[in-house]
Structure formats: structure tokens, C-alpha cells
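A protein chain is absent from this complex, but the other protein chains hold their places.
Presenting chain A:
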């Protein structure tokens, strides 16, 4: 059993905009590239050119269809990585203390030298956000790019997680969700950001911005109708209308 800190100085995390995510997987691969070269063991790939390729990813995008009652079906792209929970069950379940939550920023990390690859944390995580690397036998997870966000070898504007830096649609935001005045907290407040599976009681730090209402045009038909009020029914009347209108200009 490993203890969680009672509080953390900051609550760093991601805000992911489901209204804007086009499902392009840019974040997935940028994450794979950075984390293969950086924190801990590389993210390996088994059978990479064969029948059942299976590699370690710290971030994946899933797609779900939603079928509203009276509107066309929708497709939601849903990126998912570690949510850096305040009550992280993956930490408390760890038998060696390898999994821990940092007191200064709340990032949940795995200390790979202490990890025995037992997989209990992955079992305890309700989000399926941890993956055991098959080559190294250690647990891998999102580090919130702890080796980027403070990295003095990077220009200041690049001190952000790789997935956020690369996201073409700007659907991913990084910041301190413990500070109500931060840009990310403001975004969550403005857009009604939500916790993923709050009933699990994990108090995730990462938030999701829900998709805005879609396909609402039927409610606007009456409002829009006046914009198509005819000026003429046939060509002759239409050309006369042009002449009349041009005279007024």
C-alpha cells in the first residue's frame, strides 16, 4: 500500500474539448514519440509488422457513436490518458511504492526502478489508463510530460505536454486545475467541464468539455424563414428587382 498526499500544491492536468477533437490521433503519436525517447523505458511495440501488433501507448483515442432520439447519430472522439486523480486507486494499491502522486503538482508517476510489473495498479484504475510494457516489464503511464513542463532545455513556450503542443485542432489544454483563476479552470467553468466517471470517487484532475448541442436546425426553421422571403417568382420580375435595387444603391 502506498499513501496519497493529503493535498498537493498544484493540480496540473489536461482539459480535453470533445466538441473540437476531430479524432486525428496526433496526440497519440506525439506522446508515443516523446515518451519513447524520454522518461523511463521506451514504449515498445510487439509484432510491429505482424498479425497482432501491440505496443505501449500512454494516450489513446476511442470513438463512440451516440444515437439521439430525434436527430441523426453522432460520432464522438474521446482521447483518454491518465487523469491524475486526487484519490488515485492506482497509487494506494501499489505494493512497492513505485506508484506515487507528487506533492508539488499532483502528477501521478511510476518510479520504474521500484516497479515489479505486478499489474495491480492497471487493474485498480477504472479508466484503463495504464499499460504494462511487454519488453521492459514495467508499468507505463502518462507523466503529463513531467520531463517537458519544467524542462529548462526547452523554450518556455514548449514547456507543455507533447500532446498539447501537437494537437492541430487545439482541443487539448494544460494547466493548474487547482487554481480557479487559471485559464483551464476558466474554460471548465465556461463550458461546463465534467469529470469522467465521477461515481468511481477517484476525483480526476483532468476534465472533459462536453460536445455542444448538434443538429438543432429544426428549432430554427421559423426564425430563418423570413430570410428567404421571395423578391420575385420568375426571371422577369427578378431582373426588375435587380434594377430597382441597383437604383437605390
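Of note:
Convention: contacts are C-beta pairs under 8 Å (C-beta built on N, C-alpha and C of every residue); 3 or more make two chains touch, one makes a residue touch a chain; residues count from 1.
Here, contacts and distances are computed from a predicted model.
Note on the omitted subunit: UniProt lists it as "Anaerobic selenocysteine-containing dehydrogenase", one of the names in "Phosphoribosylformylglycinamidine synthase subunit PurS", "Anaerobic selenocysteine-containing dehydrogenase", "Iron ABC transporter" or "Aromatic ring-hydroxylating dioxygenase subunit alpha".
When you scan A:9, A:37 or A:179 for touch with the missing chain, the hit is A:37. From the options A:171, A:184 or A:205, the residue with contact to the unseen chain in the full assembly is A:171.
Panel shows chain A; residues 2-3, 17, 19-26, 28-30, 32-34, 36-39, 41-42, 44-55, 57, 65, 67, 72-77, 97, 100, 102-103, 109, 111, 114, 135-136, 146-147, 149-154, 157-158, 162, 165-171, 211-212, 214-218, 220-221, 224-225, 227-235, 238-239, 241-243, 245-246, 249 of it touch the chain omitted from the view.
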